[in-house]
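What you see is the complex with one protein chain gone and the rest in place.
== subunit A ==
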Amino acid sequence: MPQPQPQPQGDKAPASDLPRSDAPHSPATAASRAARPSSAADRADAAANASAASAADRAVGIRFEGLSKRFGEQPVLRDISLDIEPGEIFVLMGPSGSGKSVLLKHVVGLEAPSAGRVLVAGRDAADPATRRAVHMALVFQAGALFNSLSVYDNLALYLREHRLGTEAQIREKVMRALQILSLESAARKSPAELSGGMRKRVAIARALVMEPQLLLYDEPTSELDPVMSATISEIIATLKTHYRVTSVVVSHDRDLALGIADRVGILMGGELITTTTPAELRRSTDPRITDFLNPRIDLSAPRFKKLEPNQPS
């Protein structure tokens, strides 16, 4: 395996190293490029723009038609109907256990509906042929990196297994993805050596080498500090802009949802209670939504007391 050249790099990728959506038009960035024509950011930007050209108009839409899911007697999703437009960032929020991740798994065919169906680019998501026809990638909550492989090999696996180029071409693609996520220095590391933030970025980089038309994120900012959460949010928005990829993000992160989403859906108790824009969501007066987005800590009447089934009066 060709070994990448290590470069000193910190865990927290500065947002300025990422290919930003406004970069090609920004005079400041252009001036900075003139000063350092071969910087990592420039190369990543160029790589992203090149890929964007090939990926343009490939974004796909998703349609949920009356999707319901039960695990045994337990209903998890109830009659979800929703259209996600090609190229948009759709953030799905909701309390823990509301069925967000299960809904995401239906899109990639890891779960089959109990009723209704999910269509990706007009094809049934439960049909394995859909995964062959549509490039989809899921960024798992814990990364789901292959622990027996190095970071480089994690990224190269998809390309090697699908024989998408020679080893030199694969190396170029992998290094480009690592570069975009500022992870060149981690290429030779094993997943066990990575911090939480780096694992998330490696998972995104692994998704990126698949040149997806549809990129799904399961809690991409969970367990991260606020700065790293913001970095991941910037990465998601940047990838959407450069690759014109449809992005579905399952998250609790209010800042992420209100900051980068084109639309936000709120799932509670397995039901989609609203689908709206971030601006409208901020103005919402629905007590369920306001309480979810701006929970007030009330020590005089704590919520966990209300959850107890046999609370003594």
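Here is the rule we use: a contact is a pair of C-beta atoms (placed from the backbone, for glycine too) under 8 Å apart; a residue touches a chain by one contact, two chains touch by 3 or more; residues count from 1.
In this section, contacts and distances are computed from a predicted model.
Student: Considering the UniProt annotation of the chain absent from this complex, which name among "ABC transporter permease", "ABC-type antimicrobial peptide transport system, ATPase component", "Protein FixA" or "Acetolactate synthase" applies?
Tutor: "ABC transporter permease"
Student: For the chain not shown, which residue from A:Val108, A:Val151, A:Ile236 or A:Leu281 touches it across the whole complex?
Tutor: Residue touching the absent chain, from the options given: A:Val108.
Student: Who touches the missing chain here, A:Phe64, A:Phe90 or A:Phe140?
Tutor: Going through A:Phe64, A:Phe90 or A:Phe140 one by one, A:Phe140 is the residue touching the chain not shown.
Student: Go through subunit A and note every residue touching the omitted chain.
Tutor: Counting only subunit A, the missing chain is touched by 105, 108-110, 131-132, 136-138, 140, 142, 144-147, 157-158, 161-162, 210.
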